[in-house]
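Apart from one protein chain that is not included, each protein chain of the complex appears where it belongs.
Read from first to last, the chains carry the letters A and B; within each, the first residue is number 1.
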Amino acid sequence: MNRLWYGGDYNPEQWPSDVWDEDVRLMQRAGVTVATVGVFSWAKLEPSDGVFDFGWLDDILGRLHAGGIRVDLATATASPPAWLVRAHPDVLPVTKDGVRLSFGSRQHYHPSSATYRRYADRLVRAIAERYGQHPALEAWHVNNELACHVPRDYSDESAAAFRAWLETKYGTVDVLNDAWGTAFWSQAYGSFDEIEPPRATPTFHNPTQLLDFDRFSSDAWLECYRSEAAILRSVTPDVPVTTNFMGFFKASNYWSWAPELDFVSDDAYPDPADPASPAYAAMTRDLIRSVGNGRPWILMEQAASAVNWRTRNGAKAPGMHRLLSLQAVARGADGIMQFQWRQSKAGAEKFHSGMLPHGGEQTRVFEETVAIGEELKGLSEIIGVRQEARAAIIFDWDSWWALEQEATPSRLSYVDIVFRWYRELLSRGILVDFALPDADLSGYSLVLAPATLVLSEASQRNLAGYVEGGGTLLTTYQTGILDENLHVLLDGYLGELRSALGVKVEEFAPPAEPSMSGGPVPTLVIQGLGAGIAREWGEIVRTDRAEVRATFVGGMLDGLPAITRNTFGSGTAWYVATSPDDLRSVLDSVLLDCRSLEPASSLPAGVEVVRRGDFLFILNHGTNAVTVEGVTVQGRDAAILRSDGAPTSAASSEST
Amino acid sequence: MNRLWYGGDYNPEQWPSDVWDEDVRLMQRAGVTVATVGVFSWAKLEPSDGVFDFGWLDDILGRLHAGGIRVDLATATASPPAWLVRAHPDVLPVTKDGVRLSFGSRQHYHPSSATYRRYADRLVRAIAERYGQHPALEAWHVNNELACHVPRDYSDESAAAFRAWLETKYGTVDVLNDAWGTAFWSQAYGSFDEIEPPRATPTFHNPTQLLDFDRFSSDAWLECYRSEAAILRSVTPDVPVTTNFMGFFKASNYWSWAPELDFVSDDAYPDPADPASPAYAAMTRDLIRSVGNGRPWILMEQAASAVNWRTRNGAKAPGMHRLLSLQAVARGADGIMQFQWRQSKAGAEKFHSGMLPHGGEQTRVFEETVAIGEELKGLSEIIGVRQEARAAIIFDWDSWWALEQEATPSRLSYVDIVFRWYRELLSRGILVDFALPDADLSGYSLVLAPATLVLSEASQRNLAGYVEGGGTLLTTYQTGILDENLHVLLDGYLGELRSALGVKVEEFAPPAEPSMSGGPVPTLVIQGLGAGIAREWGEIVRTDRAEVRATFVGGMLDGLPAITRNTFGSGTAWYVATSPDDLRSVLDSVLLDCRSLEPASSLPAGVEVVRRGDFLFILNHGTNAVTVEGVTVQGRDAAILRSDGAPTSAASSEST
Partner (left out) sequence: MNRLWYGGDYNPEQWPSDVWDEDVRLMQRAGVTVATVGVFSWAKLEPSDGVFDFGWLDDILGRLHAGGIRVDLATATASPPAWLVRAHPDVLPVTKDGVRLSFGSRQHYHPSSATYRRYADRLVRAIAERYGQHPALEAWHVNNELACHVPRDYSDESAAAFRAWLETKYGTVDVLNDAWGTAFWSQAYGSFDEIEPPRATPTFHNPTQLLDFDRFSSDAWLECYRSEAAILRSVTPDVPVTTNFMGFFKASNYWSWAPELDFVSDDAYPDPADPASPAYAAMTRDLIRSVGNGRPWILMEQAASAVNWRTRNGAKAPGMHRLLSLQAVARGADGIMQFQWRQSKAGAEKFHSGMLPHGGEQTRVFEETVAIGEELKGLSEIIGVRQEARAAIIFDWDSWWALEQEATPSRLSYVDIVFRWYRELLSRGILVDFALPDADLSGYSLVLAPATLVLSEASQRNLAGYVEGGGTLLTTYQTGILDENLHVLLDGYLGELRSALGVKVEEFAPPAEPSMSGGPVPTLVIQGLGAGIAREWGEIVRTDRAEVRATFVGGMLDGLPAITRNTFGSGTAWYVATSPDDLRSVLDSVLLDCRSLEPASSLPAGVEVVRRGDFLFILNHGTNAVTVEGVTVQGRDAAILRSDGAPTSAASSEST
């Protein structure tokens, strides 16, 4: 398609057919190019077991095609019908407390259900065979937000699948016993049959069991995708297949998912009330581009304005919907889709905004819908353009799962820590890739590895080799503490990274919890680089060869290193043993080591600058006008500069 | 009876019989006229299946009668005995997670249990036949606080009853599918058999299923009442029947309950530590009078001092028990009863105060018990006197249930919003009725309809007609958004009210949650009427004909209407699109439109003035003396003025 995707989920089955013609007319007015159809249509497509009714969908697809709207056709497997659940309650998910969930919302099935898979596959095949040659068909959309409400299932059927997964992974139970460290707390297994999912227990679970169950659960859901995709591909080898991701979604390791998709797509619902949302959204776009290995992707769902599932759901202020849309394009998206086209009048999401709201055409939301469609038309040349980042942040689901387990040194948030570092790069206009710790990093001038708790020996060596080969690496506390089985890297942690960093970590010493003191938040004091306070972390570090760039002051850490720098081979390795409030000065110093990284200036607060191919996007998420690169951009406005200097669609911005 | 009811729950079975004579003596001393007997006596009346023991109760009733105490005789069905539960565990309630609750507290049965109903009916008949002609019998007291601990039951038996209720309501499953909007999320049902209660699900339930389950649950409990009442009436057609309500109790729609009661009675436990309690109690009394269609009612339970079920249970300060008692009489009560007569010495409520406390006769609580009894004697002329209010507030359980569902624009409290408006009327001494939105409102000069989320077309028309006919209506945000099936009223919300109000509502835009900002509470700013800040709500309103009386300042709502006023027919309709801190000035302006409402002056804080027939009650809930209507009333004291000007029992007050 020579146009950016623009449109949304389209659920005509919720409306009488006389609305359908108006839908096509208004989609045309809004510049809609693609509609996602059928996501929750199972009950309507198969009203009883094995009886299919495609007539209405034929009608819809015909109307859309006639109107020039392409179709992202869903497999409709996201919500099995009532008759199926009633006949086969074994499809229902079970919580860790043993509660079997009920029909009445959505995603009421578990991924290891053979029954569910059999019915879903039959439906997918029927849809593929009926619509595989339809002229409106642009892509297949498998299921919907797989795993979102049932990240893990504890049913007996999932337990059996978990055991099979473990047997495939470990081969013998002795290997599993070693990996899980079952000598601790008398947990040795005599056979795979004895193993259960980590259901409710008297106290802390075996950590490796937890981690393997996280890995298994991600894989089990991925299997649902793969099963559908295989059928679709067997029927229509040339039609691309996707499923919609959910950004930083803990349950699904998208590094393993993305290679299975013909193109990656993502759903994003930043909270309009949170001032950090634009930065967080930028980080999410970069993750999604990265897991897809740099391939352009589709923003498959966002809200035109409010959502309805927070405790308080603010509207998107005028301009915000546009800015977040342009941000996605700037960070690699080839399409901007919304949930949903027409706001529902009934059901659990009727208060979730639509491109066409309850109020109809004469509303500010629909006016923005039209304006965004118009603007995206002018950006068609960007389709397919890839970006090269010179900086990377290590992001790994294993470390995420492990860092946030029970029974750790401190309750930390992996994504929060990563985000703090990401924002420092964002505020300097530096494009960031995310990468696995064992990825080829040689193309990056700078690699950050914050709180990368889990490092296999290969990853340790990869990071050390990156430094040795001339790279600049910054890593932090809670990195390289554990190997891939969550066994401690003894004698100073960090494993093979120790020599690159020139330090050993001896002991963790975070400050007291805010709740403990009863008074002001307990902090550590840092002098030198990043001088000021730290609220989350301190530890005892012993330097070997490393240069000390900051030290702790006072308390039991008095005089000990807080930040160190070490040259190793042709590169430099920084270690940050704390969580300074002032990351800015730290990164400024680190960037001096990255000669090949383009000089980075600090941008005004709330301003984002991204280049994608010939387009330079200046996005002002703030409410006041700013001047950047010689261009004045109003509050909540954007400028898009072409390489030849001509402004594009940014009507309201002006060169100075 | 020519005396106000005064007394309390009397549970002699908890005490040796030598205490019983002292009880009668002290009741006489305290001016007790009525004792509620037998509420939790099932196990003692029917110690094993079908074996009844009435001897002790004969004795008790005889002693009470001899002492001149009338009896409100309970049916004893509130707590089935252990033998019944052990033999029939199917009577036990089941939570939404599938946990079957156990014996060991009270109300351990669910309302749809055929077994429970069979046993309860047998007991009720036995009691009715034995005591129906007893000379002490004043009234029948069915069960106790129906639904209080088991507002909803999710057992299979209740599921079947729910299905039957739905079939009765909808006739065919297609009608239900339309009403519930099951086209959303693939929830269509092929038959009623497929439907379950809203048990634990992966995510948000179908909203109409939730609402219908709320309605069903209210009805199921009402059926328990009706079943008992029918037996009682068949045996004793002339003895009045009641059951004790619980004020603003969300689970039971008392509008549908109250017509089934010969007289309404209510339990009220305002927190003595909460300064808002007297106002909240006033509101509750007005609700109870209103659901009973203005009939005098009985305050069936209150505490003489502390309760025992809050995390901290303060005592009622001297005077507070009296004031809350007089307040009930002032607002329509013909009786003041307490839980309970003699404070228990064992069991789960032993720390709940009694009229006769652990400390015995020589206590300040018993002294107040005696004094209140004495004072009530002087108010006998008020019995049966009804009151006419000129102002009404719409209060509807459908809107309550719907507004506080999952997946709404914002987590709001219906009763809190209603209470904020109620207090404005209270502080001006304006008596308030509550009314359903489809009630005849023609007698009211002013009708407030705050956050009346659900409006059927009939209700929309009723409210619009009220304005057209000359009434003054004030309504607020989150009114008329949904119809009775929770389908959105499209094209501006408000339905038939739009033309009366002269506005359309385009989009909701509440301020950010306090938790989001990390700093001060986010607010909206209003100028004009109600100038200042709003913490809970803002939205985009478009005026048609309405006059704008306040606007938002700053942010995305800058310059948009916050409060509007519209003349329509012979009346006036106000729309308040926000939640100003300053409601006072808003109501002052609205009252200018209500010419027939008696001029309302603002009362000192904590002072309540109510007229009932010839009696004018001036209640000072504050701790400092005030002068109102020329009468000085001390802190926590009351003055009761007769129409002829003579002070009644308010011994400690004095005319100035």
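The rule is short, and it goes like this: a contact is a pair of C-beta atoms (placed from the backbone, for glycine too) under 8 Å apart; a residue touches a chain by one contact, two chains touch by 3 or more.
Not measured: the values here are computed from a predicted model.
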By the document's definition of touch, the residue of B:Ser79, B:Ser158 or B:Thr408 touching the omitted chain is B:Ser79
Contacting the left-out chain: of A:Thr115, A:Gln187 or A:Thr567, that is A:Gln187
By the document's definition of touch, the residue of B:Arg3, B:Arg29, B:His65 or B:Arg100 touching the omitted chain is B:Arg100
Contacts from chain B to the absent chain lie at residues 11, 13-14, 40-44, 47-48, 76, 78-83, 85-86, 93, 95, 97, 99-108, 148-150, 271, 273-274, 305-306, 308-315, 317-318, 343-351, 353, 357-360, 363-365
Interface residues of chain A toward the undisplayed chain are 97-98, 180-190, 193-196, 198-209, 406-411, 485-488, 490-493, 504-513, 516, 522, 540, 555-556
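Quick note on the criterion: only the chains that are shown with their structure count from here on.
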Distance between the CA centroids of chain A and chain B (whole Å) is 47
